[in-house]
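In this view, the complex is presented without one of its protein chains, the others remaining in place.
Letters A, B and C mark the chains in the order given here, with residues in each chain numbered from 1 onward.
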Amino acid sequence: MLQKVNINFLKDPEEFKLSDPIFIEGLPGIGHVGKLVADHLVNELETEKIVEICSHYFPPQVMVEEDGTIRMPKNEVYVYKSNSGSPDLVILVGDFQSISSEGHFELVNAYMDIARKFNCSKIFTLGGYGVGRLVEEPYVLGAANNKELISELTSFGVRFDKGEPGGGIIGASGLLLGVAELDNIPAACLMGVTSGYMVDPKSASAVLDILMRMLKIEVSVEALDERAKEMEKVIAQIKEMQETAVQQWKSDEDLRYFG
Amino acid sequence: MLQKVNINFLKDPEEFKLSDPIFIEGLPGIGHVGKLVADHLVNELETEKIVEICSHYFPPQVMVEEDGTIRMPKNEVYVYKSNSGSPDLVILVGDFQSISSEGHFELVNAYMDIARKFNCSKIFTLGGYGVGRLVEEPYVLGAANNKELISELTSFGVRFDKGEPGGGIIGASGLLLGVAELDNIPAACLMGVTSGYMVDPKSASAVLDILMRMLKIEVSVEALDERAKEMEKVIAQIKEMQETAVQQWKSDEDLRYFG
Amino acid sequence: MLQKVNINFLKDPEEFKLSDPIFIEGLPGIGHVGKLVADHLVNELETEKIVEICSHYFPPQVMVEEDGTIRMPKNEVYVYKSNSGSPDLVILVGDFQSISSEGHFELVNAYMDIARKFNCSKIFTLGGYGVGRLVEEPYVLGAANNKELISELTSFGVRFDKGEPGGGIIGASGLLLGVAELDNIPAACLMGVTSGYMVDPKSASAVLDILMRMLKIEVSVEALDERAKEMEKVIAQIKEMQETAVQQWKSDEDLRYFG
Partner (left out) sequence: MLQKVNINFLKDPEEFKLSDPIFIEGLPGIGHVGKLVADHLVNELETEKIVEICSHYFPPQVMVEEDGTIRMPKNEVYVYKSNSGSPDLVILVGDFQSISSEGHFELVNAYMDIARKFNCSKIFTLGGYGVGRLVEEPYVLGAANNKELISELTSFGVRFDKGEPGGGIIGASGLLLGVAELDNIPAACLMGVTSGYMVDPKSASAVLDILMRMLKIEVSVEALDERAKEMEKVIAQIKEMQETAVQQWKSDEDLRYFG
């Protein structure tokens, strides 16, 4: 039976003996900046998958892989156990955000539960900040639930421009900061400025650059570019196909309700 | 009292002494291919109804039969107890899929419960794959939660074309595969390629042909054609009538909320 | 605290010592035919209010009476204790149907609970059947969960025309029949044929005429006409006002979400 928010731990968090890990969230969103950076970290660092999350709040469908196998839409948590001076990481990546308004809150509660199980000492959520025009020199806009964190981030080049983002931060990247505040966990959102019209590796590399310096990790930036190109291609393909699917589903709507 | 998902067993599953039955799902969907095939099996084989499912996730209405009696929208499970070399079957057919996104998950959980109660060893979900143009020579596209099943299906002529269906599989036919995977039950979706514009007996017969060879059953294919014609007629009639109903309901909307 | 479906009994059903009462439902719907007839019965017969139903599934607002007092949207159940040859009646009238699809089922479960508390032996739901054009000689179309009831109703002039209403019966009038069937309570829907464009006293009087003969009750038919005129006036007024309200609410939407 699939629970409304179905959390499946593949391993006991205790086993990793993480010390003060940092929680990083990078789910789909504007310009896919957050997803691009977090997916990249999971792939470039030596990480291990530890949690799978399925949910009634994801679209009611399965995806079909190239070889014909299906998979449930899911979000995943990976663990990076550092053996250098960088902190341990717990990274949330995945396919979807909630498709209903209330589901966002349920899912974020679940993400926070996971962060607590790992005793995460800090949270970074990653996203894009769309400005609706091409951005030559992307920079990173920040928001945080904690003033010291703002000072720290500023010292790494994150900008806190008055009145931006004025519309607030929608979805998991925003709500995680708010719910973390209730638990007194310092949390910040790093938003790569982007047009918002495409998967944006340039914006992602600006976010990645800050993260690398803050977390004292090093990963290839070139690979980010390739990942974005692939992602763009897959998205274009899926977009076209989903449009077809939706159209058929709709043109078939009356049939669907046939007795 | 009608539960959110109201499962009514007419008989104890144990009584049938089924051995390793195969679960088959054929609910309304694209081209009604799945429904057509599953309804056909239920009618052509010697089957017995064993479960009735009503739900808050179905449309809030009753249907009216030709003689003026009403019936609740419902899905039904039929049992086929084989007395030859073919496997026993548990067949899910019915009127509706969920009309809400979350309801899909609740209903699929219920379908899986039923499959488990019968100790089903395998699941086939049936559907259509709409391509938006007339299809001269329909074939059957597959997807599965299990690689061995893909090999087996391929040997029966099911095609696993790279990148299709790109948009994933929406509704019960897709989710059943995903939830079955959590239970380690091999499951595949057989999709008859179809225009998606009408009830498609040609596409259904392509699916039926594969099923008959795989399950070593034999049913009339001609009857399928007649069934489709009837279905088409009924659908046309109901479509027209429902449009009228919806229109009135809407034009009456302000009145509805009169105090 | 207001429950999702908030049932408030003003008196113990036992006190009335009803014998085999008949449950009658007349809520807002097409042409307000059902509401008009049921309201009329409540007013013309000597009835007593016994249940008040409020619900989260009604619109989130209160109504304002002419003297400035507010009242919650609510449905009500009245009891008619017969002192002649006619049967006792339990009559459900009110302001609203559910505004959500799932709410319809929750409310109908509650209505059936009430019918069971009174040991109702039969259910008549009242509604309109819109045909989209003016109807000179309205007649009454029927549907039932029971064949004997169809015979009985036919003998009183209710018509059971093949294939009508093709679109089924939406809302409480339909679902009550289906849920009553699960409890083996005979139930029928009486639909006055109507244009669907206005409150229709002519159609209502056709339904009332059948009810009076079946239930051996007598109430003024002229008053029905006046009630319809009043209802029409009030509806026109409320429609205009609600449009204004909705428009303002909408034009104010951005403001509403101001922090």
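Here is the rule we go by: contacts are C-beta pairs under 8 Å (C-beta built on N, C-alpha and C of every residue); 3 or more make two chains touch, one makes a residue touch a chain.
It should be emphasised that the depicted structure is a prediction, and the values quoted were computed from it without experimental measurement.
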Where does the absent chain make contact, in terms of the chains shown? A, C
For the chain left out of this view, which of A:112, A:135, A:204 or A:217 touches it? A:112
Omitted-chain contact residue, chosen from C:69, C:83 or C:184: C:69
For the chain left out of this view, which of A:48, A:67 or A:102 touches it? A:102
For review purposes, identify every residue of chain A that touches the missing chain, sorted by number. 28-32, 59, 63, 73, 95-98, 101-102, 104-106, 108-109, 112-113, 130, 132, 142-147, 150, 160, 162-171, 174-175, 177-179, 181-182, 189, 196-197, 199, 231, 234-235, 238-239, 242-243
For chain C, which residues reach the chain that was dropped from this view? 1-2, 4, 54, 56-57, 59-64, 66-72, 99-100, 237-238, 240-242, 244-249, 251-252, 254-259
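As a working rule, only the chains that are shown with their structure count from here on.
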Mapping chain-to-chain touches, which pattern fits: line, ring, star, complete or other? line
Central chain, going by Cα centroids? B
Averaging C-alpha coordinates per chain, one finds the centres of chain B and chain C separated by a number of Å equal to 36
Cα centroid separation, chain A vs chain C, in Å, comes to 50
So which stretches of chain A touch two or more other chains? 259
